[in-house]
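Of the protein chains in this complex, all but one are displayed in their positions.
Showing subunit A:
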């Protein structure tokens, strides 16, 4: 799973739908890889307003990255500053969680991640 996806995934358990701490899911025993992906500036600028910066900061810290700036960059920042753009691209698109678990802080459910694929199948009583 890309860090990008971690910024949007929520716990799938029924009783967690209304629980605010069911997002973001928390990486545990995470093994990361860095992929080489072509920079897509237009995509990042499109996506930026939808990024939950607070959740992204939490995830980044939990994955062992240095702390993010306290406020998100603006689209103008991304256009003007190549380094900010690169950094964001690297974190969101090139960083993949390949092994480990994603844990819900509300219900404690652990979603396994293997070979980069998160398993969101739930036993039917949890849906």
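The definition used in the following text is that a residue touches a chain if its C-beta (ideal position, glycine included) is under 8 Å from a C-beta of that chain, and two chains touch if they have at least 3 such contacts; residues count from 1.
Just so we're on the same page, contacts and distances are computed from a predicted model.
> What is the missing chain called in its UniProt entry, if the choices are "Vacuolar protein sorting-associated protein 21", "Actin-like protein ARP6", "Methyltransferase type 11 domain-containing protein" or "DNA-directed RNA polymerases I and III subunit RPAC2"?
Per the UniProt record, the undisplayed chain of the complex is "Methyltransferase type 11 domain-containing protein".
> Out of A:18, A:34 or A:71, which touches the unshown chain?
Residue touching the chain left out of view: A:34.
> Go through subunit A and note every residue touching the omitted chain.
1-2, 4-5, 8-12, 23, 27, 30-38, 40, 42-43, 46-47, 50, 52, 63-64, 93, 98, 115-122, 124, 127
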